[in-house]
Each structure stands twice: as structure tokens, then as C-alpha cells.
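One protein chain omitted, others in place.
The chains carry the letters A and B, assigned in the order they are written, with residues numbered from 1 in each.
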Amino acid sequence: MLECKNINSFYGKAHILNDLCMSVDAGTVVSLLGRNGAGKTTTIKSIMQMVVPKTGQVTFLDRDITGWPPHKVARMGLGYVPEERRIFTDLTILENLEVGRQPARDGSIEWTIEMLFEIFPNLKERRNNRGKELSGGEQQMLTIARTLMGNPKLLLLDEPSEGIAPVIVEQMAETILNLKAQGVTVLISEQNLHFARIVADRAVIIESGSLKFDGTFLDLDAQPEIQGAYLSV
Amino acid sequence: MTDVLKTDGLSKSFGGIRAVHNVNFTVAEGELLALIGPNGAGKTTCFNMLMGQLKPTSGKVYLHGEDLAGLAPREIWRKGVGRTFQITGTYQSMTVIENVQMALISHHKRLFSILKYAHKLYRDEAMSLLELVGMADQAERHCAILAYGDLKRLELAIALCNHPRLLLMDEPTAGMAPKERIGLMQLTTDIVKNRKISVLFTEHDMDVVFTHAHRIMVLNRGELIANGTSEEIRNDARVQEVYLGGGHLFEKDEDQINA
Partner (left out) sequence: MSLLIAQFLTGLANAAALFLVASGLSLIFGVTRIVNFAHGSFYMLGAFIGYSLMQVLPGFFGFWSSVLLAGIAVGLIGVIVEMFVLRPIYKAPELFQLVATFGVILVIQDLTLMTWGAVDVLGPRVPGLKGVVRILGEPVPQYDLALIAITPFVLFALWYLITKTRVGILVRAATQDREMVGALGVNQAWLFTGVFFLGAALAGLGGAIQLPKGGADLLMDFNILAAIFVVVVIGGMGSLPGAYLAAVLISVLNVFGVSYIPQSTLVLMFVVMAVVLMVKPFGLLGREEVAGEHGQVGEPERPFKPAGKKGRIIVAALLLLLALLPVFGSSFAMVLVTDIIIFCLFAASLHFILGLGGLVSFGHAAYFGGGAYVAALLVSSAGTPMELAFLLAPLGACLAAVIIGWLCIRLTGVYFAMLTMAFAQLLWSLVYQWDEFTGGDDGLVDIWPSPWLAETEAYYYLTLIVGVGGIILLRHTAHTPFGYALRASRDSSRQAEATGIHTKRVQWAAFAFAGSMAGLAGALFVFSKGSIFPTELEIARSFDALIVVFLGGVKTLSGAVVGGATLELVKDYLTRFEYWRLILGVLIIVIVILAPDGIVGSLRKLGERTGLLREAEVSK
């Protein structure tokens, strides 16, 4: 469904992604693992074309999206949940959700605000509060809900469990599995191996911007040296 | 043991929302105390009231028995309270070491000095603090491009500049890899021991909390619902329901399942 072929991304002169190749198959949940600064966020941004890879190709649903403006990428059905949350602090929760709303796409679930409130009850309570009045965790929930409003086919989650209470993380794991059951594909960047293990079918490990491992968790368990070298667990 | 910090009926409402309600607790000397609770429970709000960023709607905060009412954060800082933030706020235009030097300059009350170059002042002291938190090799890097985890470490170094007696840490290990989390908390534990500092911290990573905290308080919807040791908190039905959940996300349980 999504494929990155030999992408190289830079911040100014700093070479961050180094000939990175990876792919995500339709209907699966793939977790992107790696140490701090390994390049997980940069990978996700490169897929969204918020950082445009200097060389290499990103294809989504068999179309080359390299160099597209991000809004077109989003309209193709890629939903991006940023690590730093980036909610609209002056807008209410309902308005934040409205910004994310996109017309339904065939072949993906059509999310409604009620469905999202069911997953994130905190948001329901605060629906008319401005973004800046939310706690850190509530903001994180809002970010995910906002992106789901776009009815994405592939969801890019950048460290969604960060700063979220364990109960909610559990619910989030359920939600992700739920999404998967409904046909949404997910690429999730994570530091929390336990969480990744619960939700993901496949692990992709990167280090210094290149691929170091790609396989199931069973494969990963069979290679403890990889875990030791690249995950610092 | 004497109490470093004591709150008395601390409350805060935002409009109609009771973010914190009648919270009473003490922090003892040399204690590593965790404040946990669901998102939006009021932890950060509590911190903001302790250090003067917010004015409580009612209630008092005492530091070594002294009432802190009406003091600005900078004044509370001078009384020996350091803090790290949930959302970091380091000086983006400076290098890592300059960030620390800035706090040292403030500590030595030389903010208005215009004779010497700032980047030459207290360099060694700053360097040793950076060494302490494992950031010495990044001392000359531009702060704006640091990884999030490293920012958290830097904040800790800055917070230590004025030799605080109490350290408030809001999600100190957020954004870090598991091993680094343990490392940072180990470091904090050592600092607590060596420098006789008390630490009050919030955290959503239960591995960190259960391994390192001497005592844990649980906040839910602005009210304290539990207070005790790791064991007590872990087995508290109410806490499990509102916060911990089934618990299959922690290392320990995972190991038990495997075993």
C-alpha cells in the first residue's frame, strides 16, 4: 500500500534518512521502532512530504507521491498524527475536529464525532473547551481524533502513547486493533515495545536513518542482539 | 524527617471546572514522591500552583513552613525550588551549555552585568552539571535541534543550577526510550541521595514510577484518591480502575505472563 524506496532526507545539510526502504501492506499495523533521534519522525514526515526527500520515491496506492504538497497527500487518504500534538489551541475541541473533517472515501470507515467521543470520553466532556485549556494527555487524544475525522486509509501515528495514562493507552491499543479490523492500515512510531507488540503485526527498526530490521515480533524475539543494539531496552 | 513542602487544602478552578480540589500532602526531606493520575487529573495544575505559575483559588503552600502565597515563580526559585516542564521551554537560540550558564548567571545574580562575556562565565560549573546528566558531549550543540529526550536532560541540569532543596519534575522521562528512562531516573535517585534534595514528579510510565518512587500519590479529577507505597497503589482497586487499567502494559506483568 505504502512504499518508501531509497529515500534520503535532509534538514538543511544534516543527512537524516539514509537510503531508507520500507513498506506497509494494506490492512496491517506496522510499528516503526528505534532510539531517540533514529529518524522515526523524519520518516513519517517524509511520507507526508512535509520533509521532501531529496532522492528516492514514496508511493502510496501505486502512485508516486514524492514532492506532492502535503494537503494532496492527506487527501489521498494518509492521516498524520504529529508527535508534538499541534492542536489548534484557540479553537474548541469541536472546531478542532471540524478542521480535520474530510469527505468520506470509498473503502474507509466514515468517522463521526460521536464515534470518536466514545473512544475518548475525556473529549466529550470538554467539547466546548479551547485546545489550550486541555491537559497534555487530552491534547494527545484530540490530535488522534482530529486526524481520524479525515477518514484516512493509512494512519501515521507518531508516538501516540506518549504521556497518556495506562488505561487510555490500553484503550488506544484496542482502538488501533479495531481500526485494523475495519480495514485501516496503521504505521505507528513507538518507543514502548510492549505497546508495539500488542498492536502491531510487524516491526521495522531503524537506526541513523537506515533500516536495520524488518520482520515479525517472533523474528525479533529470536534476535535479542538486535533489540540490544538498536532499541536500548 | 522534616517536611520540605506542605500543602493545605490546595484548590484551583478554571471557570466552572474544578481542576484541583482540596489537595493536602507533604514532601519529606530526601523523598522521591510520585504524583500520578489520569490525563487531566490536575497534576500539572498542582505543579503550577506549587511554583507560583498559577494562583490557587484557595489553599496554601508551605516551603519549610514558610507560606509561599503571592510569590512569583522567580522568587520561589530563589528559595530553592527547581522545576522541569511537561512541555519543555529551553532557550532555542542558545547552545546547550549557554542554557545552563544562563541559569547560573541568574543564580549568581549577575543578570545585569555588562562587563564580561556571558559565554565565558561559570563555564566549568555548567560543564560539570552537563556531565552529571550525560550531556557534556552535546554542550556546544544548538538547543533547537536537540532530541526531545535530551531536552529533558538539559532541563534537569538547568533545574540543578541553584542547588534546589525541592525539585518538581513534570513527566521527566517523556519521549525517551525505555533504557534511557531508567537511566535518567537512576540519575535522579542518585542526585536525591547525594544532594539531599526532595523530588516530586509526575509520570505516566509505570515502570519508572513503581521502580523509583519512595511513595506514590494518585490524583483523580482533582482529588487525591490514594497515597502509599508501590505495592499498595498497584493493588488498589480504585486506582486500577481509573488509571492503571488491566496492567498488561508493564514489564513486570509481561514477565509474569511469560514465566
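Methods note: contacts are C-beta pairs under 8 Å (C-beta built on N, C-alpha and C of every residue); 3 or more make two chains touch, one makes a residue touch a chain.
Just so it is clear, the model here is predicted, and its values are computed rather than measured.
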item: Options A:M1, A:V52 or A:L91, residue touching the unrepresented chain; value: A:L91
item: Residue among B:W77, B:F210 or B:Y243 touching the omitted chain; value: B:W77
item: Residue of B:Q92, B:S128, B:Q186 or B:N235 touching the missing chain in the full complex; value: B:Q92
item: Contact partner of the left-out chain, one of A:Y80, A:F195, A:F213 or A:Y230; value: A:Y80
item: Residue numbers in chain B that touch the chain omitted from display; value: 51, 53, 72-74, 77-78, 83, 85, 89-95, 98, 101-103, 105-107, 110-119, 121, 140-145, 158, 161-162
item: Where the unshown chain meets chain A, residue by residue; value: 11-14, 48, 50, 69-71, 74-75, 80, 82, 86, 88-91, 95-96, 98-102, 146-147, 150
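Here is the rule we use: only the chains that are shown with their structure count from here on.
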item: Touching residues on chain B, where the partner in the complex is chain A; value: 14, 17, 37-41, 44, 86-87, 145, 147-150, 171, 174-180, 204, 206, 242-251, 254
item: Chain B contact footprint on chain A (complex, rising order); value: 11, 14, 35-37, 83, 122, 126, 129, 133-138, 140-141, 159, 162-171, 191-195, 198, 231-233
